[in-house]
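Before we start, here is the structure in question, set down as structure tokens.
The complex appears here without one of its protein chains, the remainder shown in place.
== chain A ==
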Amino acid sequence: MAKAELMDYDKALELFEPVLGFEVHVELNTKTKMFCGCANEFGSGANTNTCPTCLGLPGGLPQVNRQAIESSIRLGLALGCEIAETSRFARKNYFYPDTAKNFQTSQYDEPIAFNGQLTIELETGRLVTVDIERAHMEDDAGKLTHMGGAAGRIQGADYSLVDYNRGGVPLVEIVTQMIEGGEADSPEIGKTYVAAIREIVKALGVSNARMEEGNVRCDANVSLRPRGSNILGTRTETKNVNSLRSVERAVRYEIQRQAALLHAGGTITQETRHWHEDTGTTSAGRPKSDADDYRYFPEPDLVPVAPSRAWVEELRATLPEPPAARRKRLQADWGFVNLEFQDVVNSDLLDVLEATIAAGAPAQAARKWWTGEIARLANAAGVSADSLVTPAQVAALIELITDGTLTDRLARQVLEGVIAGEGTPSEVVASRGLAVVSDDGPLIAAIDEALASQPDVLAKIRDGKVQAAGAVIGAVMKAMRGQADAARVRELVLERAGSAAVEPAPSGSGE
């Protein structure tokens, strides 16, 4: 396939106005599938989570999963949608081997949720409001694996395998209205919008929201309108863009590709396009027209879904604070500057930080530990930070520093102990004997000994060369195995050096 010509991005924006639209599929994390009792589970043996209904066997019939309806309503509400008083499933008819019934049970003219809005904030602080046309329920298809031939692609494959474990898994498809005026921010709008959806479904707890497992999948529609024209251009639909960065790249790529093509006098084919993560390009899929005829009709095997208003209000009351509002509130509460706060958000540490602070830790100390030492250890171990320690443990650790029991250095050792499963921070302090020595007695004894063994240093201090005390402090800290407060040691060193009680050891006494 010839590599597509791309126009310089800035030039493309000069000549054309991008118009966007997104369809985001969210896989719900219900225990069972949308229309049968099979487990909704990732990673089981091929075709083990199947039954006559989700295999589309003759005689199989669907039953609606109430939990999926509940999750869909909550998601609809979180997107500011209206919830339909009655909503119906419809059959979307098309033949494809991954679709067991050769129709998808979806919703057509009566979706469960419609007319929503989601405001997203770009890095520049620009606010963009995305209008949500609808959020509807449907069942997922199975998974095809093409064997033999080139790189697992269908072209040239010898045969294909199909796993229906995913067939019938509940999906909510969120469809935006056309997004105009995105201009040069268009790619970032795509990324930020999908990130916002991901954050919302995660906060709601309705999806595992792992893009790498396909829990959240994005189809990006892009068209270009020549400057000065009010006629929409032909759009392409880039399917299954499965990371935030890819959404951004795919939108940008399509803008550049379409601009080059249009500028050269070509036309855009209305089609689906495949996104290639490795090359960062899209390639033509199947032609798609608005006249694609799926022969929708109301699903006769299911009765309409008519959620009572009381239930909807009950569910509305369970909605968590919108993630964007929550971030604003937390940043203000904690007094973090943007960089500090972004660091926390990007490291996915918002929840643990909030919990740590709720457990009594000062915000900055909590941030410092989570984004610092804990993140470093997690990185090294290749695990997530919150899998190493709990917010309560971190708060307890910070408390021990604040009350002077531990220095930062000791606290790092305690943290290691906690991670190693040796118990709570206090238990680790006790068992490893790591507390700061706050009794002056042992310190004075160690200082006197150090001063006595370094008469030249003692002399310098007595001559007023206070900085010479460093050598003694070092020796004392070493003798105390670090379990001393260095500032206090310094104070005592100066005090003891000025005292007559300390005498240099008689020369020749060293053996």
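The working rule: contacts are C-beta pairs under 8 Å (C-beta built on N, C-alpha and C of every residue); 3 or more make two chains touch, one makes a residue touch a chain; residues count from 1.
In the analysis below, contacts and distances are computed from a predicted model.
A.B. asks: So which of "Assimilatory nitrite reductase large subunit", "Acyl carrier protein", "Glutamyl-tRNA(Gln) amidotransferase subunit A" or "Multidrug ABC transporter ATP-binding protein" is the UniProt name of the chain that got left out?
C.D. replies: So, among "Assimilatory nitrite reductase large subunit", "Acyl carrier protein", "Glutamyl-tRNA(Gln) amidotransferase subunit A" or "Multidrug ABC transporter ATP-binding protein", the name matching the hidden chain's UniProt entry is "Glutamyl-tRNA(Gln) amidotransferase subunit A".
A.B. asks: Just one of A:A46, A:V162, A:I419 or A:A479 touches the chain that is missing; which is it?
C.D. replies: Of the candidates A:A46, A:V162, A:I419 or A:A479, A:V162 is in touch with the missing chain.
A.B. asks: Out of A:N93, A:Q177 or A:Q483, point to the residue that touches the absent chain in the complete complex.
C.D. replies: Reading the full complex, the residue touching the unseen chain is A:N93.
A.B. asks: Touching the absent chain in the whole complex: find that residue among A:D8, A:E277 or A:D301.
C.D. replies: Hidden-chain contact among the options goes to A:D301.
A.B. asks: Give the residue, chosen from A:K33, A:K101 or A:R252, that touches the chain omitted from the document.
C.D. replies: Candidates A:K33, A:K101 or A:R252; residue touching the omitted chain: A:K101.
A.B. asks: What residues on chain A make contact with the chain left out of this view?
C.D. replies: Residues 51-52, 55-64, 91, 93, 95-97, 100-103, 160, 162, 291, 293, 295-297, 300-303 of chain A touch the chain absent from view.
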